[in-house]
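Handing you this structure, nothing more for now.
Just one protein chain is left out here, and the rest sit where they should.
And now, chain A:
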Amino acid sequence: MELIVASAVGVLTAAGLYLVTRLRTFPVIIGVALLTYAVNVFLFASGRLTVGAAPILRDGMENYADPLPQALVLTAIVISFGMTAVVVVIALGAYLAGDDDRVNDAADHLDTTRVGGKEAGQ
């Protein structure tokens, strides 16, 4: 049991990282979503794995699954939707305004002085 959860986290993380380092916005967003799954499952797993013991209080039940990571992950899932939506609208806006969905600045704009570029003229 532990093995499949841990390996799923690993696979999701690896896939997420790979897609995050792609060059277009869409795969990057998908990659972030995969990383979100990985992180949520990881956080959830920090309460250890329990089968058949949902944290719903019942008479005669002694052991329950850890409710705290569940509560934290629940809000994380909802917030991650908000985050994805914001990132998507930004990506969309950038694409519609620039007709380009590349993540990186164009190669001729890549330089080491971009931070001070504005001041260089002074």
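The rule we apply is simple: a contact is a pair of C-beta atoms (placed from the backbone, for glycine too) under 8 Å apart; a residue touches a chain by one contact, two chains touch by 3 or more; residues count from 1.
As a convention for this text, contacts and distances are computed from a predicted model.
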In UniProt, the chain not displayed here, chosen among "Multicomponent K+:H+ antiporter subunit A", "Sulfate adenylyltransferase subunit 1", "Molybdopterin synthase catalytic subunit" or "Transport permease protein", goes by "Multicomponent K+:H+ antiporter subunit A"
Hidden partner sits against chain A at residues 1-30, 33-34, 37-38, 40-42, 44-58, 64-68, 70-71, 73-75, 77-86, 88-93, 95-97, 101, 103-105, 109-116
